[in-house]
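Left out: one protein chain. Kept in place: all the others.
Here is chain A:
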Amino acid sequence: MSPAITQVQLAASEVQLAANEASEHRPLIISLFAAFVIATLFITVWAGRQTKDAADFYAGGRQFSAFQNGLAVSGDYMSAASFLGIAGAIALFGYDGFLYSIGFLVAWLVALLLVAEPLRNSGRYTMGDVLAYRMRQRPVRTAAGTSTIVVSIFYLLAQMAGAGVLVSLLLGITSDAGKILIVALVGVLMIVYVSIGGMKGTTWVQMVKAVLLIGGTILITFLVLLKFNFNISDLLGTAAENSGKGAAFLEPGLQYGATGTTKLDFISLGIALVLGTAGLPHILIRFYTVPNAKAARKSVNWAIGIIGGFYLMTIALGFGAAALISQKEITDSNPSGNTAAPLLALHLGGVDSAWGAILLAVISAVAFATILAVVAGLTLASSSSFAHDIYANVIKKGKATEKEEVRAARLATIGIGAVSILLGSLARDLNVAGLVALAFAVAASANLPTILYSLFWKRFTTQGALWSIYGGLIVAVGLVLFSPVVSGDPKAMFPDVDFAWFPLKNPGIISIPFGFLMGWLGTVLSKEEPDTGKYAELEVRSLTGTGAH
């Protein structure tokens, strides 16, 4: 019997166990899911009625306040990978799970200090607006659109995989067909949110989700701390003991400390996390939803506060799960620990009590809301970029009307939704935080170098932009393809085959410097003169907001 078959059978029987536990709570969970879906659909239709022109569809009319956008940015960023993945990683690997959240948070400073305000001042709807500002439009727009769509699809894949695992578990669905149906349902909902509600609808969905997620996390954190009389040392000690790993559970190294290669992998991951955020298209387009650069800056500040507070609480969730639930129960439920947070809710309320059932249902609904809001943001980013960068500026050479552009964006939403449903059902058992880290690596390798050079380097040319986008993109994706994430590992997407020759799971340590190098090399080797007039426009505009939309 091949290892893969064994694994699938094991997983199925184990999910069955957990499913029985959850099945009696099913009506409650389903009604909370349905309540969220109905409420958000209502918002979507309302927002759709107010969406009249391209600025409404792409940028929500640019009328959100800094606080509203800060909340929506947080809603867009705190994905299922953060909520379920980090809590799960801490529950299984202790301290090493916590390392993710630090990179995810510190990364916001790059966005704050170097990217948010200049982007808001000089672009209109997409990341491509800024990258192509002083370059030859068609090739750079094509590159920016390609990279936006690739990064977003990577990220979507992670979210869809998480949705499949979580919802199937909570609803007690064990058949593969059932799981695929769940992924399809999530996909259809996100298509509806984005194509009807546009940025305005998506922003409101994200704000609602952020409030629910923060509320749910505060509740569970409070209950965990209450159990330990607010003695954090006691919580950590119990977690270490219950994990069976002792003091090592509270120290770095359980997940990444095994060999020289895993240590290098950790550095690679760390770099990708800290440099990736400011290159994530779905985050960048959020800065266009506020009236000006100052509001964009303030929304990042709000986001840093909200996201930082949230990650601090995930420490309590993760160690709480490790302290109160056996490792076996966590891995039985999901081999990567992705369901540790909902399990924790169940245990905090009492496994056989109504209170436990209610908590489980609430946290499950929060996780479901989280997934829906994030996939909507990602779909919006990729369909906006397709419509605005590729359709309007490349195919129609800038001559598309606003109506045509918005229609193209709506159609692209359906296409991207279909692709992600297909891919999402393929990658169900991967640790979702791991997949998101790959999206960060691609964003940091292809997008960030080009954004920074465009904004701050006078000599940067079209060729430099193309080399850095495609160079970073191809190397990052290529290395992932030949890494243990895809093949040659029991936890790989295709565990039965082995064409992995790149030893690291995260390509950042190679691909990010490569992206920067290619941008520089492409520039110094190009024959074209940089457009100094256009750079004057971009630079003055990016720092002062002169002529900003």
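Just so it is clear, a residue touches a chain if its C-beta (ideal position, glycine included) is under 8 Å from a C-beta of that chain, and two chains touch if they have at least 3 such contacts; residues count from 1.
By our rule, contacts and distances are computed from a predicted model.
J.: Looking only at the UniProt record of the hidden chain, which name from "Peptide/nickel transport system permease protein", "Cytochrome c peroxidase", "2Fe-2S ferredoxin-type domain-containing protein" or "Membrane protein" is the right one?
T.: So, among "Peptide/nickel transport system permease protein", "Cytochrome c peroxidase", "2Fe-2S ferredoxin-type domain-containing protein" or "Membrane protein", the name matching the hidden chain's UniProt entry is "Membrane protein".
J.: Among the options A:Tyr256, A:Phe368, A:Phe460 or A:Trp520, which residue touches the chain absent from this view?
T.: A:Tyr256
J.: Can you say which of A:Ile30, A:Leu109 or A:Leu521 touches the chain missing from this structure?
T.: A:Leu109
J.: Hey, which chain A residues sit against the chain that's not shown?
T.: Counting only chain A, the missing chain is touched by 61-63, 65-66, 95, 98-99, 102-103, 105-106, 108-110, 112-114, 232-234, 236-237, 240, 247-248, 250-253, 256-257, 263, 266-267, 270-271, 274, 290-292, 294-295, 297-298, 300-301, 304-305, 308, 311-312, 456, 532-537, 539-541, 543-549.
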